[in-house]
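Dropping the structure in here first, questions after.
For subunit A:
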Amino acid sequence: MTAPILSLHEVTQTYVSRNQQGWRRRYQNALDGVSLDVHEGETLAIVGESGSGKSTLAKLLLALNKPTRGEVRFRGTSLQQLSGAQHADYRRSVQAVFQDPSASLNPRMQVAESLGHVVRRHALADADGEAGCIEGHLASVGLVPPASFMTRYPNQLSGGQQQRVAIARAMMLAPRIIVADEPLSSLDVSIQGQILDLMRALKQRTGVGFVIISHDLHAMEAIADRVAVMHQGRIVEMGTEVFARPQHEYTKLLLAARLPPDPRQARARLAIA
Partner candidate 1 sequence: MEALLDVRDLKVHLRTGGAVVRAVDGVDLLVMPGECVGIVGESGSGKSTLARAVSRLMANVEFAELSGQALFNGADTLAMAPEALRRLRRKAGFSMIFQDPMGYLNPTMRVGKQVREALSPGEHAMPEQERIYALLREVGLRDVEYVARRYPHELSGGMRQRIMIAIALASEPQLLFADEPTTALDATVQLRVLETLKRLHQQRRMGMVIITHDLGVVAALCDRVYVMNGGKVVEEADTLALFDAPRHPYSARLIQMTRRGREAAEAA
Partner candidate 2 sequence: QGQPQRGGTVIAALDPGAISSFNTHLTSLTSMLFMADVWADGLMTYDRHGKRLPRLATEWTISPDGKVYTFKLRQNVKWSDGQPFTSADVLFTLNNFAKYNTYLGKLLPIVDKAEAPDPYTFVVTLKEPLTATLDLFDKEVFPIMPKHVYEGSADVATHPANRAPVGLGPFKFQSWDSGRSITFVRNPFYWEAPKPYLDSVVFALIPNPQQRLNAMMRGEIQWFRPEAAQVLAAREGEKSGGYKVLRIENNAPERAVVDFNMRKAPFNNLKVRQALFQAIDRKRVVADVYQGLAETAKNAIPNQFTNLYDPSVDYDKLYPYDPKKAGALLDEAGYPMKDGKRMTIELTYITRPPYDAVAKVVQSNWNAVGVDVKMAGLDPQIWTDKVYKQNAFDTSVISLTGRTNPVLGVDRSYICNTGNLPFVNPTGYCNPEMDKAVNTAATVPLDKQRAAYKVYAEIVARDLNQITLASQQMHEAVSTRLQGLDAQFDFSFNTHPNWAEAWFAKK
């Protein structure tokens, strides 16, 4: 196994919230001494109860938050100490897909505009090649014919299409890893499958790795190489065998709460509890 591309070292993230009046401070450890390695090319699923710090963890990996304590490292160097070149490498290597595709695309930019800014910022193509470059990426996430999507605003796309655009945008920089915070939960059941398929296909084709955060245990079971279970700001269990052989109490509880998509079993589950 190669060295981890991203890793957390004893990271604690404390949110200080003030109430409206601005006095009594409240400290909350959203993450509490978490260590984690993410390897290139693997799919790591993070599951856990609501409010357990999953999104916080994602933000840290994406350098959207600074950790209160501990370090986030990219290829062994702390994010704080990255040199200019390393930082550019980091930004290209680590990309993100968010929960709500309509919220993660600027509602006032056409698809071509949204993606065009990235092309220009990172000099992915010259002015003549820009349209072609964008269309290529759109096509690679299954938006065909790509030309028909270029001039649309996000609200003229279906949820699934929006999420595809978001993925295409993330893929433009040829990242090594994509951090996806609940990429499925705001999508319809029928579309969730398509997006999962797409992610799988991308992984096969480009070797990109994923950190996927999700509530959908069934889906995670299907796609993940490794699973981390979070509970109250800590990773309580992590490994490849989590679904098959849960160790921690909370993991067991979580698995037990799944409703089987079969009436007989489901009813039985309700009756037992």
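Criterion: a residue touches a chain if its C-beta (ideal position, glycine included) is under 8 Å from a C-beta of that chain, and two chains touch if they have at least 3 such contacts; residues count from 1.
Selection rule: all candidates are chains of the complex that A comes from, given by their letters.
Note that the coordinates shown come from a computational prediction; the quantities given were computed from them, not determined experimentally.
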In-complex contact partner of subunit A, selected from candidates 1 or 2: 1
Footprint of candidate 1 on subunit A - complex, ascending: 49-50, 159, 188-190, 192-193, 215-219, 221-223, 243, 253-254, 257-264, 266-267, 269-270, 273
